[in-house]
Structure formats: C-alpha cells, structure tokens
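Yeah, one chain of the complex is gone here, protein chain that is, but the others are all in their spots.
Moving on, here comes chain A:
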Amino acid sequence: MAAKSIHTKLFGRALLSFPSRTLYRSSHTPSTMTSLSARIVIRAANRELEVPTGLFINNEFVPSADSPNDLIHLVNPATEENICSVAAGSVKDIDIAVTAARKAFNTTWGKNVTGFERSKLLNKLADLIERDQDILAEVESLNNGKPFKIARDFDIGDSIQCLRYYAGWADKITGQTIEVDNKTKLAFTRHDPIGVCGQIIPWNYPINMWAWKVAPALACGCTIVMKPSELTPLTALMLSKLIVEAGFPPGVVNTIPSLGSVGGAALSMHMDVDKVAFTGSTVTGRKVMEAAAKSNLKKVSLELGGKSPQLVFESADLEQAANWACLGILYNTGQDCTAGSRLYVQDTIYNKFVSLLVSKAKELVIGDGFDEKSGGGPLVSKTQFDKVWRYIESGQAQGAKVALGGQKRPGKGFFVDPTIFTDINANMDIVRDEIFGPVLAVGRFKTEEEAVSLANDTSYGLGAGLHSNDANQCMRVSSALEAGTVWINQYNLLNNNVPFGGKKQSGIGRELGSYALEEYTSVKAIHWNFGEKLDWPL
C-alpha cells in the first residue's frame, strides 16, 4: 500500500515534538509462559502502557491451547532491543478461532445482524481508534520503526477514514432485480456475506492493512480470523481490545499472532474458512492459492509485490516530478508494495533531473521514529536489512553506478539511507526484483514507446506513475501501462474510495472502493417462477 492524503511536506522538515531519542523499557521479563499482557514504557512520550500479548478469541485474550510456551519475541528495529513477547498461535489455536468465527457468523453476525447495526459498530470502532490514536501510533512506531507522526497522521488517520468509509457501505449492499419475463418469472440477486474470512496482513503498515481488511469484511457481514505479521502483532492486539469496547459480539473478529508457516498455512488449508485475503510476498501468495486449491476451494484475494515504474517525460514539471519520485521510493523507507523503484527519465532532461532527484533524496533524514527530524524510520528487521544490503551490493557488483547512498551506517538499528543507482540494465537484480527498501534504479529512454516498453517489462503490475504536461501523452501512456493503479503527475497517494490491486503477478482481486465489497460477498441468484407451467416430458 502507499501513503494517503499527505498534506505536509515529508522531507527535511521537523515532524515531531518528542525528545530525540526513543527510550523505552520493558518491565515484562521474558518468561517461558505466555502472560496475557505486558507493560511497556514509551519514554519519548513519557508514557507507560499495558499491551495485550495473548491470542484474541471470542472477545477474550487467552493463552495458546496447546503450546503456551511458544512465544514471539518483538524487537524495536531502531535499537535492536526486545520490546516484549506475545503468544505464538498454533494450528489448533487457528482451529479454535475459526470455530468461534463460524459460530458468530451463524448466530450473532452474518445474516443475523442488519447493515445499520454493522454500520453503527464500525463507526464506533473508528471513534475509539481516533480516541487512542496517540498510543496506537507510539506502539506502531516502537514495533515497526516508522516515525510516530507518520504512523498517527497517515497510517492511523487513513485507517479511521477507511472504517468510516465502509461503515457507510454496510447498509448499502444491494443486489439486482433482473427482468426475465414479466408474466411468469422474476429473478433477483442477493450479495450474501461470504462467511468466515482468514486475513493475513504484513508488517509494513500493521494498522492500516488491518483496517483495509477488517472494514469491508465486517461491513459485508463476514467474521474474521486475523493473523497479523509475526514481526508487528502488537497494534492488532490493541485494536482487538477496541473491538470489544465497540460492542462487536464475541467471535466476530479473532486475532492470532503466529508464524506464517504455522498460522498462515493453517488458515489457507482450513476446510471451514470460506475466504483468505492475503497481503504480502508473491512467493507466499502462491502458497496461499495452492492451499486453497488443495483444500476447500476457498476464495482468495492477493495483494502481492511490485516493481513499479515511474516515467518522467521532458514536458514534466521537473521539481514536482522529483518530489513525487522521492515520495514514491522513500515513503515508509521503501517498504511499500507500490514503491516506485524503477525510474525512467527521458534522455533530453536526464542529467538535469537526476541531479535534482539526488539532491532532494539527500534531504530525507532516516532515523529513530521518535526523533523529530526523522522523515523515515529503520527497516523493520535484521532479515530485511540484510536482504536490502544484498541487493545494494549486487547492484554495485553488476556494474550499476551509485549516485547516492551505498554506505553502511555504524551503530545499532536497521537503518538504510536513500540509495540511488544509475547506469542500469534490464538484467540486473536491482531492476528485476522487488527490494522493499529505499533503493531506486534510474534508467533513461528516448521515445514514449520505449518508455512504455521498459515500464511494462516486468512480471509485476501493481503501480505505475508518469510525469508529463502533455495531456494526450498522459492519456496514451496511462492506458498502455500494465498496472492496477496509475498515477499521473503524482505518486503513492491512495484514496479509500478508489480501488487498489495488482495486474499480472502482483495479485488477484481489488481492495478499497466499492470493488472490495465483491471480495467479501457471494452472489446468489434467485429465480422465482410465478406463472410458468411445465409440461413433462418436454
């Protein structure tokens, strides 16, 4: 996903009013048994918090039914210190959560509750998140590393809006009536809630992806077993508390922190899960779809990776194009499915644009999320840090030129500075693969046709951007780009009422907008004979 409704300038501007060092300590001594909560201190905010750490089933926090000693240890990526540990859900726990979700679907949710009631509860949930936005943002920043203010104003601000947007849909789910024969037959369709949904969300926008998944599913009347990322489960557990407070019946939303290979696999294979919605890597997306094919043919929607191109044509406002290009690759430190990681510039403006781009990218401060100067935080984990560095080294080894970055920082924290490669070719790993870090590959083109062909030369098709002041060109190129989202003279800004999803190997299905309702409903056609008499045999 990408940023929403950004009204502030991200780069080189003080964003925060907190002390410049993240200080936290955990009074939760790592133990070998699950406790159902932990105390953490956000010293930057002078706040001590109790956060839930158990599994959330039937509106209660519980330990694992069969593996209470399995814990997931959470790390602050800015300091590499432990935050606390949460329960690691097992296959059995997933099963128990699915049973709870099924029971709720059959009794207190699904077709047993009106759209008006679902709308009311979703709005209430949005209000509670708004009330708690500061503490949610603090924990999001602590666990994910992203700047506190970005977490609050963009991730959470957008999540609240997303819940309210779908609250508005909950009582507007409509079918069709279809004229068949006015004398004998009426047909109509009902868009029934699809049932129990497994939702598997990533670590790059833990709260925001939670909202994208939960809001349309609940609006349609589905029940949920949510598996947050094992790296960032804390805010999903905090949101679960708000589910209770908002008044959702037990079992409507269940949250099972678990490893992907355990909980994610169990949800995908489960015979009583009607649908799985997954956001994450293409490799895992394939496994989810395969498991669905081999089990109960559950419906699948996938939001997967990208290697999204941005094209800068000679007529573009270069200053603006450079700003948007920076937002495209550097927002969320490049940990973004739509990251504009391939930039192609028309040769007539190439030199001028690249130096402008480098000077703008340089202005971004990547630092601790509680540091007021930080416009971007660290990468989420050691694994991601190592992966991104492997790509940076491969870019150098394969002969690309480093125009910015390329130097490791000393000290603690998984920080990677903005990195720009030029002199690239189509075979380099940094041009072909999704890196998921602040690493941009810049190439050049002569003609519009060449630009489109470079842009489309990828197995992905999530996002694409073009910068041009030629209206006809904008229309031609936006048509030709093979992507689910195309930005013209903009990048990475999404809206809750505009659908989002991938072409090609970037995914299946659409989230957001009215389109997402289709992912959580099954269409039933009812044929009503009121006048046709059948003679038999024919």
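The working rule: a residue touches a chain if its C-beta (ideal position, glycine included) is under 8 Å from a C-beta of that chain, and two chains touch if they have at least 3 such contacts; residues count from 1.
The criterion applied here is as follows: contacts and distances are computed from a predicted model.
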Listed names "ORMDL sphingolipid biosynthesis regulator 3", "Aldehyde/histidinol dehydrogenase", "Kynurenine--oxoglutarate transaminase 1" or "histidine--tRNA ligase", matching UniProt entry of the absent chain: "Aldehyde/histidinol dehydrogenase"
Which residue of A:S35, A:Q199, A:S308 or A:N323 touches the chain not shown here: A:N323
Per the touch definition above, residue among A:K103, A:K124 or A:K185 touching the missing chain: A:K185
Listed residues A:H73, A:K92, A:R286 or A:K352, member touching the removed chain: A:R286
Omitted-chain contact residue, chosen from A:S315, A:Q398 or A:S478: A:S478
In chain A, positions touching the absent partner: 6, 9, 111, 176, 178-180, 185, 187, 189-190, 274, 282, 285-290, 292-294, 296-297, 299, 302, 304, 320, 323-324, 327, 459, 474, 478-479, 483-490, 493-495, 497-501, 503-505, 507-508, 510, 513-515, 518, 522-530, 532-538
